[in-house]
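The other protein chains are all here in position, but one chain of the complex has been omitted.
Chain nomenclature is as follows: A and B, assigned in order of appearance, with residue numbering initiated at 1 for each chain independently.
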Amino acid sequence: MTEPIDLSGWVCPAPLRDYSAIVLGHGAGGKLSAELIKHLFVPAFGGPHGPLTDAALLDVGGTRLAISTDSFVVRPLFFPGGNIGELAVNGTLNDIAMMGAQPLALTASFILEEGMPLDQLGLIAESMGRAAQQAGVTLIAGDTKVVDRGHGDGVYITTTGFGLIPAGITIGPDQARQGDAIILSGPIGLHGVAILSVREGIEFGAPVVSDTAALHGLVSAMLASGARIHTLRDPTRGGVAAALNEIAADAGIGIEIVERAIPVPPAVQAACELLGMDPLHIANEGKLIAFVEQADADRLLAAMHAHPLGREATIIGYATADHPGVVVARTAIGGMRVVDTLIGEQLPRIC
Amino acid sequence: MKYLDEFRDPELAQRLLDQIRRLTTRHWSIMEVCGGQTHSIIRNGIDQLLPPEIELIHGPGCPVCVTPLEIIDKALAIAARPDVIFCSFGDMLRVPGSHKDLFRVKSEGGDVRVVYSPLDAIKLAQQHPDRQVVFFGIGFETTAPANAMAVYQAARLGLKNFSMLVSHVRVPPAISAIMESPTNRVQAFLAAGHVCSVMGTEEYQPLVAKYRVPIVVTGFEPLDILEGIRRVVIQLEQGQAALDNAYERAVRPEGNVAAKQMLAEIFTVTDRAWRGIGVIPRSGWRLSDRYAEFDAERRFNVSDIQTSESPLCQSGEVLQGRIKPNQCPAFGKECTPRTPLGATMVSSEGACAAYYQYGRFIPTSNVSIAWKQ
Partner (left out) sequence: MCLGIPGRVIEIYDNGLTRMGKVDFNGIVKEVCLAYLPDLQVGDYTIVHVGFAITRLDEESARETLALFQSLGVLEEELNPDDSPRTT
């Protein structure tokens, strides 16, 4: 549903210089976010084995438990195609699924702003319940706190998910190998453009709704195909560009993609052209990227095409031994360019 | 997208590249004036696909890059005021002033808002009569009519809480300045297509005549840029110097008459300092005396500004096409998009940012990608 949205600011990209305080760019999922974790949190939490990602594997007497936690602070709370509630459920379920795990349960904690209308909160909660039910997952515990009016943006939601990784599955960003086929499950940019279309200062009428969806059913079908999947990643904040760059860095491989092979819906393309943005940096909430042994690519594609969330799955490129850590794209006219992560969030431009 | 996708066709691009290769017999230095063209060239890899004899020199057509440091500092001072809602195009948010940028001002509590159109700032002024709404009016001639309309509407609405910080620049004086420079190597220009959509092409004829230099009005899509280059090379190879229009679908010789009339009403030509280059006479616009009340520089007391530019930054040299970004000693080291020293590393169409972002220099490995054809 779309509410009359009252926004009072723009979610920012990165600042230029080193700051002594948090700036909004630290939350954008780009380089600043990574630096904050690496240089402030990891050393405090006990060194290089500290958390670097939002999901982790816990070995409990031979059973491997996947755990993921994520906070959701999206503005506006309601956007075409969904609301913060669905994002909070699906987002964490997807983090679990990207480890190859089947989700079991979720917890949810809420920071509520004094004055947040209860009917809006009710809608959000119902959406969460529905999303969890559709995913076959239970919301088992939760917490609520209230903060003063003026803090909290209505509501912030943190969800933590738990799942089981089946035996024999080793999926992770560092598992990608040179020669792997890189498969994208469907068209990109829908969530980000849906949000942009209701942002103050740049609203436009758009037939674009968020693609928020729980992907573990698709992942299950993919695993059942027997294809040797090395890495799974959902390209959320920072888009496909951020996801590919992280994997390239973690696995020490290079990546080459073909721009023309990347499915972009016409309305997303148009919105990006209008605002001078690149679809590769735009957030998705119901898509995944898979790195698969090249020989198994066709088998995996067939399995994905048979699932509702993978109908438009396609190969967008390959992992390579060349230029490790760097993602390169063949451009529309046959040139080559590097696809880098942005520092913070993408801003519309006029030039 | 209609009238965009067709001008990105890879097969037609190859035809144009083939033609350029067949025509080129010696080295030519061609400047694309517009930062949007620079962005398109680097992003699509056009510079790599051209024959090595063709050197593209990136021009100063990036309004973000050339906005004077003093104006940036004034913008920061105004935006920091609690009574102000400061509106800007997204491009300006990260441009470094002497000590900070608009983004930092926002994080320190300033009400800084990105808008898509200057008319959005007018709406904000109407919605917030108790606040001063200031719009950062930068741009070349393409953007000037839009900014002018905002001032015009403010006047008609009798808005007392709207003002504009104006820093407009004009292309033809920049071309003159480049051609007058003793170290100039530019032999031909790709003129900025959308600037000419507004202003027409008449202003460029005197430049062609005075400097005996081919000027071809060029668009922004890959095929448009390649066509502009093809026509320039034909002229250069034949020793010609003429004004040509390779972007006819969007440019008429007379330009946009209604827009030019509004510009004449709202703005007055003035000398303007270009960041990194210096003062180019009559190269800018300021608000005309009739609309002086909407000038933010007058409305807010921001005269006491001490600017301080990084001594390492060579954006001026880059903007004038004297060096390529990766020839600057600070490129990729002290100066990166994360820690930019100058505006050319920040602006989406700054040459330094384009070179860095699209990988004309990979800092980690210190080697360029082996581009495959």
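Quick note on the criterion: contacts are C-beta pairs under 8 Å (C-beta built on N, C-alpha and C of every residue); 3 or more make two chains touch, one makes a residue touch a chain.
Keep in mind that what you see is a predicted model, and the values were worked out from it rather than measured.
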Legend entry - Contact set of the excluded chain (shown chains only): A, B
Legend entry - Among B:R43, B:H194 or B:R299, residue touching the chain not depicted: B:H194
Legend entry - Identified contact with the non-displayed chain, of A:V23, A:I67 or A:A271: A:A271
Inset, instruction - Based on the whole complex, identify which of B:W28, B:F140 or B:F162 touches the chain you can't see. - result: B:F140
Inset, instruction - Using the touch definition up top, pick the residue from B:R15, B:R131 or B:R322 that touches the left-out chain. - result: B:R15
Inset, instruction - Tell me where the left-out chain touches chain B, residue by residue. - result: 1-4, 6-7, 9, 12, 15-16, 18-19, 21-22, 25, 34-36, 61-63, 89, 116-120, 139-140, 142-143, 145-146, 149, 153, 156-157, 192-195, 197-198, 220, 223, 227, 248-252, 256, 258-259, 262, 349
Legend entry - In chain A, positions touching the absent partner: 197, 204-208, 266-267, 269-271, 273-274, 276, 349-351
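Assume only the chains that are shown with their structure count from here on.
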Inset, instruction - Go ahead and note the Å separation of the Cα centroids belonging to chain A and chain B. - result: 34
Inset, instruction - Enumerate the contact residues on chain B facing chain A in the complex. - result: 1, 4, 8-10, 13-14, 35-36, 39, 42-46, 48-49, 62-64, 87, 89-91, 93-94, 96, 100-101, 103-104, 106-107, 111-116, 120, 139, 143, 222, 337-340, 346-349, 356-359, 362, 364-365, 369-373
Legend entry - Contact set on chain A toward chain B in their complex: 9-10, 12-19, 21-25, 31, 200-202, 260, 266, 269-270, 273, 275-276, 322-323, 325-326, 328, 331-338, 340, 343, 347-351
